[in-house]
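Remarks on the structure that follows.
Excluded from the complex is one protein chain; the other protein chains are retained at their positions.
Up next is chain A:
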Amino acid sequence: MDETRIQDRSGAGEPGIAELNERPPGHEARIRGGVATPAAHDSGMKHVTGAARYGDDEPELPGTLQVFIAMSARAHAKIARLDLAAARAAPGVAAVLTAEDIPGENDYSPVFGDDPIFPPLQGECAVVQYVGQPLFAVAAETELQARAAAKLAVVDYEDLPAAISIDAALAHADEAGEDLLPAYEMRLGDAASALEAAPLRASGRVEVGGQDHFYLEGQIATAIPMEDGDVFVRSSTQHPSEVQHNVAKMLGVPDHAVTVELRRMGGGFGGKESQPALFAAVAALVAVKTGRPAKCRLDRDDDMEMTGKRHETRIDYDLGFAEDGTILAADFEHCVRCGYSRDLSAAIADRAMFHADNAYDLKAARIHSRRLKTHTVSNTAFRGFGGPQGMVGIERAMDEIAFLTGVDPLDVRKRNFYPAIGEEPAVTPYHMPVTDCVIAEIVEELEASSDYRARCEAVKAFNAGSTIFKKGLALTPVKFGISFTTTHLNQAGALVHVYKDGSVHLNHGGTEMGQGLFVKVAQVVAEEFQIDLGKVKITATTTAKVPNTSATAASSGSDLNGMAALNAARTIKDRLIAFASERYHVPKEQVVFEANRVRIGNDEKRFSDLVGEAYLARISLSSTGFYATPEIDYDREAASGRPFYYFAYGAACSEVVIDTLTGEYRLLRADILHDVGRSLNPAIDMGQIEGGFVQGMGWLTTEELWWDDKGRLKTHAPSTYKIPTSNDRPDDLRIAIWDKGENRAETVYRSKAVGEPPFMLAISVFSALTDAVCAAGNGRAFPRLDAPATPERVLMAVEDVRSQ
């Protein structure tokens, strides 16, 4: 065995799940699995034994039809003719459905009403707008029959001009005089004058590619027709309420006629926020039209061709700064590739702008964003929701300022951080004072623990002695805003039942996609009742128990649902306290919940005994809970206000080596220090940090989306689309949760959101690659390296700096 550092992930001393379920209550000091303990994922044992069920694992009801969605072969074309007679007559086919079969609205979009389930077949709207766009559905006894039948359809297209790239999209938009969504701008001070006045300027462009979610479980929905024309849908979705609403809207029935349920997803990452409504709608349509259960399961290729991805973004930056690297003004121009429809692109492009400053006080800024239409799949939410793209822009600019001033890049960064807590706060380009900034402290610690200065020298020495291999090192910060920037989404509900045996049933509006939300919320409830975690039953998300939920997104899952569940539990607890106080004639404050027992004056009872007594006394043991994030208020019109309740912070230091003959590279070591506030579950949080970092690294390195000139995505399976493997993770990966972390905002147990922020720690890898390429040119020229920095892009950047 080698002696590489091994993280202690064991949660030493903590009980396993089985033990938690079996332990009798005693007089222990603490409950098992409470808040801040590294409890294992509630489904861990089920995952490793294959017992955890996903959408395609539930037994099919008899007569279930398999649905295949036929796709457009053209990027932009008028549908001149669609002849489905042969498909309808094919063996095993129960139904072939088009737009004309939709009883309600032909739309599955989250906001704007511009995502047809199937294209209309008549009139001006009878067009397809991307290769892979759903055309019609075939429902058959088997998936193979459905596919075979779909091939018999005759489609005549009349091609229309298509924009596949950002450049083409810009040309189209300028010609039409209209972007897909109106441009948006944030302004702080007079950036133009400040730029003019600045002694030094850095300007350039960085192109940042998109990213496929590559959740291991593809999109799937099963719909079961019920009485009254109702439909029960099992959907792999981060947003059951939206799936419910879109299915109801499509059927032309009230929301109450549709129930959407799921226990877990096999990964989501934003790809199951707005996308699943399409597959649920198609399954529901088949179910209603045929009276039979219907399953719509995409294979990997269809999934990757049909569903949206991270937004490719072009960033032009122009920064003015002083000789010491202090930023005086900044101007950013974002060109965001949205795909054919609006989907969530407005909010995503906004979030890219909200993070154009990252952790830096820009003093004066103009951030302008154009949202462009391409005839490719409509891009959608992906971990970070535009934030990562915005952040890459400023981090690239930081590297260039360092290059131009000769100041160490880390010193340039440190010089520009937002003022720390206690200092006079600075405001962001959207006029929000940053009052919780801890980035300087985190970076200071990481600089020391990663031995940054000495390693800078070592890298320089290495590079001086090596022509073929060059190393690069970079330490970059992350400041990420927490809250949905669409303020009304910041609400959540929960439903808690306490059964008369003292066991607890927990439900809330959040969904489990692997991030450990369910166990965290259960820990909160266990802590509130002071019962072992094993006493809390985690149950499937369903629109029938908690209505009108927001997507499990924006890292908000535990902040919102944890608080809602806490409120539900507190309501029941308050009733128990009132009951015990009255029954045993003690003041309320003398009814205290301790580990698995309740102290009532000088007496003690098991939690379950008190619950049993309360039941007999006809006390309600069920409650909903609700939470709405306080204090946030953003005026989008004015581009001003407080969109975020708080910020999450972190930093990473990465060292890479590149091969200047081939462009191949390796991440050799990464050090991460990340702020999760007071962690609800350090084991789960560590998993989010490491997983986010590696996923971010994939985005910026090997994950390349490649369309041909006809608009066909040629990277639509793992054979061609390359996410990181075990060998891409550096052996020397040192991750620590910042032990001084504490949320200044009043979140659940002062924790901080952790789902998205660590993703952007991977920008350190991209910066380190840029540093290495710069070294390959002996520091003569600043590299124009775009993302993903594939070996090809690295080699071409090396050639470029060497030719200058």
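Here is the rule we use: a residue touches a chain if its C-beta (ideal position, glycine included) is under 8 Å from a C-beta of that chain, and two chains touch if they have at least 3 such contacts; residues count from 1.
Simple rule for what comes next: contacts and distances are computed from a predicted model.
Given that one chain of this complex has been left out, which of "Xanthine dehydrogenase small subunit", "Cysteine desulfurase", "Aspartyl/glutamyl-tRNA(Asn/Gln) amidotransferase subunit C" or "Fe-S cluster assembly sulfur transfer protein SufU" is its protein name according to UniProt?
This omitted chain is identified in its UniProt record as "Xanthine dehydrogenase small subunit".
Can you tell me which of A:D115, A:D179, A:E217 or A:E242 touches the chain that was removed from the display?
Of the candidates A:D115, A:D179, A:E217 or A:E242, A:E217 is in touch with the missing chain.
Taking the full complex into account, find the residue in A:S72, A:T405, A:Q515 or A:S764 that is in contact with the omitted chain.
A:Q515
Among A:R30, A:H256 or A:K714, exactly one should touch the missing chain; which is it?
A:K714
Residues on chain A that touch the omitted chain in the whole complex?
Touching the chain left out of view, chain A contributes residues 1-2, 4, 6-7, 9-11, 16-17, 38, 40-41, 43-54, 56-57, 59, 144, 147-148, 213-217, 264-269, 299-301, 455, 458, 461-462, 464-469, 513-516, 655, 657-659, 661-666, 668-669, 683-684, 686-687, 690-695, 702, 704, 706, 714-715, 717-720, 722-733, 790-792, 795-796, 799.
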